[in-house]
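Note that one protein chain is taken out, while the other chains of the complex remain in position.
Per-chain residue numbering starts at 1, and chain names A, B and C are given in the order in which the chains are listed.
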Amino acid sequence: MKTKEPGMTLIVKTITRLTVGLILLYGIYIVTHGHVSPGGGFAGGVIIALSFIHLMLAFGKDLALKKLSRGAASFFESFGAIMFLTIGLLGFIGGYFFFNFFSKGKPFNLFSAGIIPLCNIAICLKVGAGLFAVFVALILLEIPIRKE
Amino acid sequence: MFELYVLLLFMIIGAIIAVEIKDLLSSVVAVGAVGLGLSVAFLILKAPDLAITQLVVEILCLIILIRATIKRDIPSVNRRKEVINSVMALLFIGGFLFFAYLALKDLPSFGHPIMRVSQNYLAEGLKKTGATNLVASVILDFRAYDTLGEATILFTAVIGVLTVLRRIGRKRVDEVAKEEDEYEN
Amino acid sequence: MMIYLMCLILFCVGVYCILVKKNLIKIIIGIGIVEYAVNLFFVLVGYRVQGRAPILAQDQVIQNMVDPLPQALVLTAIVIGLAVTALIVAIAMRLYEKYGTFDITKIRKLRG
Partner (left out) sequence: MNLAAFPITHHLLPFFVAIPLGSAFLVSLLGKKLKGFPDTFSNLATFSLFSLSLFSLLLTKRFGTVVYKVGGWIPPIGICMVLDSLTSFMLVTINLVAFLVTIYSIGYMERYTAKWKFYTLFLLMLAGMNGVIVTGDMFNLFVFLEIASISSYALVAFGVEHEELEASFKYMVMGIMASLFILLGIAFLYSLTSTLNMADISRTLARIGNNQTVFFVAALFLMGFGLKAALVPFHAWLPDAHPSAPAPISAMLSGVLIKALGVYALARIFFNVLGMTAISSSILMVLGIISMVLGGLLALGQEDIKRLFAYSSISQIGYVVFAIGMGTPLGILAGLFHLFNHAIFKSLLFLNSGSIEYATGTRDLRKMGGLTSKMPVTGYSSLVGSMSISGIPPLSGFWSKLLIILAAIEAKHFIFASIAVLVSILTLAYYLKVQKLAFFGELKDSLKGIKEVPLTMKLSMIALSIICIFGGLLLIPGVQRNFLNLATEVLINGNNYAQVIFGSIK
């Protein structure tokens, strides 16, 4: 007789263990290659958030919160937002708000397109952390069953 | 473009099922099907960025909606038909579609957009921004200011959700309530 | 033309749902459908017959691309839709917690 573990069955847990890293990696790939292939900060951010949510659904909330605590999530969220705004403000170096002040690099390379990859990373931080925070808040909302 | 018609028909039928079916969970699943259909439609319409985004957003929305509906409420939605309400809605929709039909006549026909401004993005996007994904060059360089707004909207919604889910909103008049509520930490 | 009209019919299905249904979750679903329809309409507007996706490939000259601008706008609109859905679901869940139902006819503390 085992004590009841949080989360779903063994099959789900095993598969989750195998796939969650891949999902996270795929999200990071999508973010960093946003300027050369389809995807971008937003889609990648959602995928990264989904990988944590996946973890939470399979193993229960404690494990996922250990990997990424709520304080950290809200910190990353604000940090991503400030980073994006700062990139915009740094554009004043080139003369305009949101001016693409970085060197453009060689097309088709990972390090090209000036501020675009940086913006992607900022958005990814913001979106991933923000959506994770929303999801955790919704999960933790315990609704008492009421009898009228 | 035949497949697009089939797909749209599928989406409309899925939407009608989602609207009319009694069970809430089935309804949510049906709307998920519509969303996935939309994602495929984006792919057919040559918008891979949107297809990826729509797909992941759909998954997230479904998880949130299922979380909201599962084990809640009696599945039977109130059957009391409010005839007047439906008739009014149908009248509004009829009028809307009629005027929309008139308006659509004056639009450029499907598949032949004018692209007066967009020509510049296609022609100069790579040279001026260095990004080979022209959609990325539009959202993060030509129209980066919009994207700032978009990121802010998401930020607003997150703060909004955390605000709405607070356990206690008001302090009682003479009570010195603790500042932070239980959702904080 | 026909395809635009079908897209607007999808729009109207959503509007009908919002106007007639009395269940919070159904209303949220209606909003979702309307969002889909508007996003699809925007992308349809930018489609070009025999067009290619607006992504350049190495050593290849591609002509006749579809319009990238509506795609960028719809990307923003999808995010807005997600944000709105998250917030409205949160409010609906709080309402469920307070009233014990999703039925809007039973949630009536306010008069008008």
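Keep in mind that, in the parts below, a contact is a pair of C-beta atoms (placed from the backbone, for glycine too) under 8 Å apart; a residue touches a chain by one contact, two chains touch by 3 or more.
Here the structure is a predicted model, which means the values were calculated and not measured.
Listed by label, the shown chains that the missing chain touches in the whole complex are A, B, C. From the set B:70, B:91 or B:107, the residue in touch with the chain omitted from the display is B:107, counting the whole complex. Annotation: of C:9, C:31 or C:65, C:31 touches the absent chain (contact as defined above). Although one chain is hidden here, its contacts on subunit A can still be listed: residues 74-75, 78-79, 81-82, 85, 88-89, 91-92, 94-100. If you put the missing chain back, the residues of subunit B touching it would be 99-100, 102-108, 113-118, 120-121, 141-146, 148-150, 152-153, 155-157, 159-164, 166-171, 173, 177, 179-181, 184. Looking at subunit C, the residues touching the absent chain are 11, 15, 18, 24, 27, 31, 34-35, 38, 41-42, 45, 69-70, 73, 76-77, 80, 83-84, 87-88, 91-92, 94-95, 98-99, 107-110, 112.
We take it that only the chains that are shown with their structure count from here on.
Here A-B and B-C were compared by C-beta pairs in contact; the pair with more is B-C.
Centroid to centroid, with C-alpha atoms defining each point, subunit A and subunit B lie 20 Å apart. We define each chain's centre as the mean of its Cα atoms; on that basis subunit B and subunit C are separated by 3 Å. Listed for subunit C are residues 53, 55-56, 75, 79, 82, 86, 89-90, 93-94, 96, each touching two or more other chains.
Looking at subunit B, one finds that residues 48-49, 53, 57, 60, 64, 68, 72, 126, 132-133, 135, 137, 139, 147, 150, 154, 157-158, 161, 165 touch two or more other chains. On subunit B, the positions that touch subunit A within their shared complex are 48-49, 51-53, 56-57, 59-60, 63-64, 67-68, 72, 126, 129-133, 135-137, 139-141, 144-145, 147-148, 150-152, 154-155, 157-158, 161-162, 165, 183, 185. Against subunit A, the residues of subunit C that register as touching in their complex are 53, 55-56, 58, 75, 79, 82, 86, 89-90, 93-94, 96-97, 100.
Those residues of subunit A that touch subunit B in the shared complex are 30, 34-43, 46-47, 49-50, 53, 57, 70-71, 77-78, 80-81, 84-85, 88, 97-98, 100, 104-108, 112-116, 119-120, 122-123, 126-127, 130-131, 133-135, 137-141, 143.
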